[in-house]
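Notes for the one structure printed next.
A protein chain is absent from this complex, but the other protein chains hold their places.
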Amino acid sequence: MSAQGAAHIKAICKAAGNDPARLMDIAIAVQKQLGAVSDTAIDLIATHLKIPRVDVDSLVTFYAFFSKTPKGRVIIRLCNDVVDQMNGAAEVAAALETELGIRFGETSPDGAISLEYAPCIGLSDQAPAALINDVPVTHLDSGKARHLAQLLKREGTQARLVKTFGDGNNAHDLIRSMVVNNIRETGPVILAPYTSGSGLKKALALSPAEVIRDIKTSRLRGRGGAGFPTGMKWDFTRQAGGDQRFIICNADEGEPGTFKDRVLMTECPDLIFEGMTIAGYAVGAAEGIFYLRAEYAYLEKFLTAILTQRRKAGQLGQTICGKAGFHFDIRLQMGAGAYVCGEETALISSCEGRRGDPKNRPPFPAQKGYKGCPTSVNNAETLCCVARILECGPGWFAAMGTKGSAGTKLLSISGDCARPGVYEVPFGVKVSDLLKKVGADHTAAIQVGGPSGRMIGPKEFNRIICYDDLSTGGSFILFNKGRNVVDIARQFMDFFVEESCGYCTPCRVGNVLLRNKLVEILAGHGALEDLAYLEELGRTTKLASRCGLGQTSPNPVLSTLENFRPAYEALFKKSRGHEPVLANFDLQAALSQGSILAGRASSIFTPVNGSQP
Amino acid sequence: MAAKPKVATASLAGCFGCHMSILDIDERILDLIELIDFDKSPIDDLKEFTGRCAIGLIEGGCCNEENVRNLIEFRKHCDLLISVGECAICGGIPALRNTLPLQECFDEAYKHGPTVYNPSGQYPNDPDLPLILNKVYPCHEVVKIDYHLQGCPPSADTIWAALTALLTGKPVQLPYELIKYD
Partner (left out) sequence: MSETFDFTLDGATVTAQSGETIMQAADRAGIYIPRLCAHKELHPFGACRICTVLVNGRPQSSCTQPAAPGIVVENDTEALRNVRKSLVEMLFVEGNHYCMFCEKSGLCELQALGYRFGLLAPRYPYQFPKREMDASHPDIFVDRNRCVQCARCVRASRELDHKTVFEFSGRGAHKAIAVNADARLADTDVNGTDRAIDVCPVGCLLRKRYGFRTPIGQRKYDHQPIGSDIEAGHPPAAVNG
């Protein structure tokens, strides 16, 4: 490493106070500055922070956005999730490869451009999409991809890539992105006009206990998917011992088909930060952490500016809004590409500058969270509701929605429909009514709640969106007749294999085995027994996994088996030849390499009827 | 006297150690001969099946196409097929190559290995040589296997216990000490 590189690392570490808890920020800065966090860089960081090098190595190798070997100055990350695939990501990928002369996973010989896939970048409503370093490009096709590649080759930077900006704050000077909000339906709670400070002022007129009481009265439940009552979570956090408490906002939506937090951060950052501040007041925290996933780095400057603005307005910092003794501030914590960090204890690990491994529970974060202190982790959408509840009153909020599910819900709609985007709907909407709203006329299947949710068929389209019936974090991916649900399940399993942290056996191994079996079945090497195999393996993985990732990752397999069994059965071949060889054994594939090395075909096994045996 | 049930045996990609262990039942082989006839087997050097067999014992995994053909024949001719030993069950020592691409294995074996003298640089490739598979497969990943006798090799006691149970129509219930993977 050059002396200059070493000096950069020293400066980066120093700027972070040589604090091991800031290791994420340090590694992010080094990756950005030097294009890699090399082994030498790892040594230097470890020396400056006075921690074992293996701890740095452990973090760097965990997150997808870090690389030990140099990447191109421009990294193209094409999203290859299900929706992007449906919208032609393969053609875009081919165009990029052809134009750049490199394959995915490679860097051009001059070190200018790297080509990679990203599992989810939060733009399923404008797919196919890619990130060019931090800059999102949307609605790609092969023609646009060629132009993009030519421009990047010519200019070597993404700086002049975006010429027209999206709606709303996407055109803000600090964002200047082509991303569009796609807000299709606003509601009375979240996507409604809001005067900054109005909820906070009302909260500060109450005691913290009264704020918690109001949140309880409003019957607000967590919007991330699990639906835990927010007031109760705050109460636990407040009542836990110790003199330091923390609020963490989880905006780490990393599940393909989910993008509502992107819109919230773009259009309602004040509402989120205000909700965090109210939460801080209620539980007695002095610090809040806003976790921003690496894929949304293009929003960092904007969000930072909003925080500065709030500090100037006296809404953050010391003696907030003149309330004696209430001090609270928020820092942004950047992520680095790890879906599992959406799990609240993994999120805390990441904020602490560690691998995004989930923690053992108990203790729960409300007892022992960030740095061992009581911590309330709340979804960004939940915190938006908080600010509005304080502004307009718990009764106003509780009157909306259904009996067990108060308020409204943001839905991220993508896939086969005329109007993908974000919808704010009151709880209680029927799925079939939603389909009409979004312009989906030929829907055969819906993945509800993202890959970790369930795939439902028409017989469930009369279900109601609420915690007591069809409970969801809000993602609906729509599939028309003709889509291959088994292949969709396989793609979701690819995602989980990629994103499992690997801590526990069932998730680390079970997901790989599930995925591999789907690949076999899709290749025509499945048999009826495989369905029982998948069911048992899926159930074991769910039951034994340590965190929510493995406890839900088999859902695409299990729910498609439940609701779309004929799609699997259609893939089984009646006669295979070479009986009694098992269907799963791919004899021709097993012979392929040996055949090439010998330069001759098998004289024992000839392909049956020209097909694979 | 009714015909005795037949037992066939084969060593696929194995070392014949499991066959040695079959013979290691010592004087009990006399009892065994009372119970069964050997059909196709290296023990009696019978090359082809003479008829339907009650039990087939398979040593070794599938490393080449000949192994697969042999295994298919056994599955077709035997009522019960038993994987005997680690190689049949998990590939065993031959499967050490499974983590390497086949070409690398060939290069090491026939070109670059320290004891190799091969000026032509060609791989052995007589048309009679069976094609090698991309990896070594456990038998139960190729055809249905009814029982597994673990061990490298399974002890003579294990083999004896399993055979006598099966031949007398009892379930194979091996005591703790007869299930060993080494």
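Annotations
Should a chain be cited, it is by its letter among A and B, assigned in written order, with residues numbered from 1 in that chain.
To be clear about the criterion, contacts are C-beta pairs under 8 Å (C-beta built on N, C-alpha and C of every residue); 3 or more make two chains touch, one makes a residue touch a chain.
It should be emphasised that the depicted structure is a prediction, and the values quoted were computed from it without experimental measurement.
Touching the chain that is not shown, out of A:Val448, A:Cys504, A:Ile521 or A:Ala567: A:Cys504 (per the contact rule at the top).
Contact between chain A and the unshown chain involves residues 39, 43, 52-55, 57-58, 61-62, 338, 340, 355-356, 360, 362, 497-506, 508-510, 512-513, 516, 533, 536-537, 540, 543-546, 584. If you put the missing chain back, the residues of chain B touching it would be 83, 86, 89-93, 95-96, 98-100, 135, 138, 140-141, 145, 147-150, 152, 174, 176-177, 179-182.
Operating definition for what follows: only the chains that are shown with their structure count from here on.
Per-chain CA centroids place chain A at a distance of 49 Å from chain B. Residues 578, 580-582, 584-585, 587, 589-595, 597-600, 602-605 of chain A are the ones that touch chain B when the two sit in their complex. Chain B contributes residues 64-66, 68-69, 72, 75-76, 101-103, 106, 123, 125, 127, 129-135, 137, 141-144 to its touches with chain A in the complex.
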